[in-house]
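A single protein chain has been omitted; all remaining protein chains appear in their positions.
Naming follows writing order (A, B and C), and every chain is counted from residue 1.
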Amino acid sequence: MAELQGFMYPRTPTGAAGILPGPPWHYSGEMLTIEFRTDPANVAELLPEPLQLAETDPGAVALIWADWQSCSDSFEELLDPARAQYKEVFLVVRCQYQDKTYSRAAYIWVDKDFAMARGVVQGYPKKLSEIWMTRAVSFGKAGPRLEPGGRFGATVSTWGRRIADAVFTITGTAETPGFVNAHPMLHSRQMPAIEMDGRDSLDELVTMRGFDVELGPVYAGDAELEIHDNPTEELDRLKPFEIIGGYYRQVGNSMAGGTTVWAAGNPMAK
Amino acid sequence: MAELQGFMYPRTPTGAAGILPGPPWHYSGEMLTIEFRTDPANVAELLPEPLQLAETDPGAVALIWADWQSCSDSFEELLDPARAQYKEVFLVVRCQYQDKTYSRAAYIWVDKDFAMARGVVQGYPKKLSEIWMTRAVSFGKAGPRLEPGGRFGATVSTWGRRIADAVFTITGTAETPGFVNAHPMLHSRQMPAIEMDGRDSLDELVTMRGFDVELGPVYAGDAELEIHDNPTEELDRLKPFEIIGGYYRQVGNSMAGGTTVWAAGNPMAK
Amino acid sequence: MAELQGFMYPRTPTGAAGILPGPPWHYSGEMLTIEFRTDPANVAELLPEPLQLAETDPGAVALIWADWQSCSDSFEELLDPARAQYKEVFLVVRCQYQDKTYSRAAYIWVDKDFAMARGVVQGYPKKLSEIWMTRAVSFGKAGPRLEPGGRFGATVSTWGRRIADAVFTITGTAETPGFVNAHPMLHSRQMPAIEMDGRDSLDELVTMRGFDVELGPVYAGDAELEIHDNPTEELDRLKPFEIIGGYYRQVGNSMAGGTTVWAAGNPMAK
Partner (left out) sequence: MAELQGFMYPRTPTGAAGILPGPPWHYSGEMLTIEFRTDPANVAELLPEPLQLAETDPGAVALIWADWQSCSDSFEELLDPARAQYKEVFLVVRCQYQDKTYSRAAYIWVDKDFAMARGVVQGYPKKLSEIWMTRAVSFGKAGPRLEPGGRFGATVSTWGRRIADAVFTITGTAETPGFVNAHPMLHSRQMPAIEMDGRDSLDELVTMRGFDVELGPVYAGDAELEIHDNPTEELDRLKPFEIIGGYYRQVGNSMAGGTTVWAAGNPMAK
């Protein structure tokens, strides 16, 4: 009957009601990265076959807070900012696949539905959460300056329970915001068959990378990170043995299509 | 490396962090159904090929509010009710597929992430929303009784804009809560390929039906429904020509696996 | 210039924009009461002079969850239920004042602004919170029945941190839902002078009691209560030594004016 419009769901007569506008997507925001070492065995247990633990520094991971504006190529979301602003926290591990090193978001939380839906497409396993991150300011006493001594707090909670709290204090600048989140992303996209018999209708490994990247200076410093026991999360299996460092950076980039690295056939195809 | 646990995403060492517990899922709640007729052409434009408009009363649709508790077979969510309670609004149309009549949720909104994720599995195109529905009470003046004269309000909003408001007044009882939502559900499950080139990695038609159904009496009555113009929704293409009726019922049921009615192969399989 | 309308603020041309409609207010809802004993010294420290600790069982307190609908005499809020439904948790202590025993809400949390504003008028020191409480159901598996074995969970959180969790299991019925919340309320209403020099422009003790009370049966049972350490709350100073009991009841009542028991003059009057 109808020629339905829209990138994701619902596909509709005009496309206006879709949960997520089509790509490309543009992002501007602030990222606060806390790199730390935990038990490599607890990183390994996050990697499905055939992914392998990174060969160097295999217990190094990163918990990253981000405060974003994002929009489609229409840019209209920026003028209705409820649809552009969201906050995000993600736990990045590294892995090896076919002799290449990838970054991988093992856990990720956001606070808007369009961001959740974009995660489903990109293979980010996004859940909803309450996320807060101090903003740098240029005037007045109620915020840090982007200079040594500037202090930031960052928190994430689900179901009214804190998952993690961090404090970051700028001590200087750095060349890069760490090394854990520095590789192309390798994500799983899986969908249980509606029969719910253990089979997946969709089972893929995908990779993607941003473009049109614009980067601010990297502010580096000291970080404290507390990961709380939480019955509906498993981040507490990754408690920090040792903080590697903290990094704050303003960034801009764009994302569009990625690459299917591997895909199974749909066993339900008929 | 690891044997990951969990029905949906993220698949994790213990499964505790998954966005959605595995099936079966149990539901108890109240449903308020407003059936109305709109232009059949505006129902037809919601149906992707090869779905066809229902042969009888093709302009009849239903907007349904529901106030749910749901849980897994562990029942633990009921003791942490943030994870059990959610509200839902959905627009149901009927369609024909291979000579059979199905109900289909063309639009649906919920207010929790686990319900959104369950929608992705079941093919319900769920977005987040603010949803409110009057509750019946047995004591005091601040609520309707389940008897003639009892009045209920129901609203749904996204991004701080109302989508629809309804008022329902009980006049008596009925055998059934209407006919639009009386068929097995036929839903699309689609996922754009990560290449974002117009292909879908997943493209299926699925059907499912509840079991262990327990039903309260159907309260029937008069309904008013206002669907507001809204730039991020398309429900306003379905403004009511004529109200068929309103129905309120307390229900319980369970859901588990359904049936893949049709599935394309994954064009990205390699 | 203008004759402004409205009970509380803002007072406006028509009164429609007031945060709180004028009295009377009608309430219907469910109350879950957990009575327990804690150190009487930690009750005493909650009572400003000249209030005295209750003479009998001075360490007995109650933490009460309530799931409300409320409305004004226009009843219009019930048809726009975002403005009628709210959830509440409060810690009730008893005190003596001029040889009379009163109940007093030392801490209270709600999840809507109109309820917060009503608290300011009534002397309930309401803060915003996330509150959840299992609902009894009549059909299906996703909720307790109002009969022995029915189990309810109840939680309250602020700033993404749990304050308290409770589980209640019905074992039978009782005559009354405990004794702690059985007296007229005695609350303080205080407002710092805008000079913020330690003086209060308003300083009163007020009492009030509901009317048109309609009560359902009292379901009594076993209760578990965990009060969590929380840096922005002091409920953790009242950890339970001993659970007295749990009680669930559906109630309805109305509230209007109370009585000023004592009031200081406004020292800023000029």
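Criterion: a contact is a pair of C-beta atoms (placed from the backbone, for glycine too) under 8 Å apart; a residue touches a chain by one contact, two chains touch by 3 or more.
What you are looking at is a predicted structure, and each value in this text was computed from that prediction instead of being measured.
For the omitted chain, the shown partners it touches in the full complex are A, B, C.
Only one of the listed residues, B:162, B:199 or B:239, touches the absent chain: B:162. When the full complex is taken into account, the listed residue touching the unshown chain is C:128, out of C:128, C:146, C:215 or C:243.
The omitted chain makes contact with just one of the residues C:39, C:73 or C:204: C:204.
Seen from chain A, the chain kept out of the figure touches residues 26-29, 68-71, 75, 78-82, 84-85, 130, 132-135, 137-144, 151-155, 165, 167, 212, 214-216, 250-254.
For chain B, the residues in touch with the chain missing from this view are 130, 132, 155-157, 159-162.
Although one chain is hidden here, its contacts on chain C can still be listed: residues 1-2, 4, 7-14, 16-17, 19, 22-23, 42, 44-49, 51-53, 80, 82-83, 106-107, 112-113, 116, 120-123, 125, 127-128, 159-160, 188-197, 201-202, 204, 206-208, 231-235, 237, 256-260, 262-266, 268-270.
In this section, only the chains that are shown with their structure count from here on.
Centroid distances built from C-alpha atoms place A farthest away from chain C.
Computed from the mean C-alpha positions, the centre of chain A lies at a distance of 29 Å from the centre of chain B. Separation between the centroids of chain A and chain C, computed from CA atoms only, is 40 Å. Each of residues 80, 82 in chain B touches at least two other chains.
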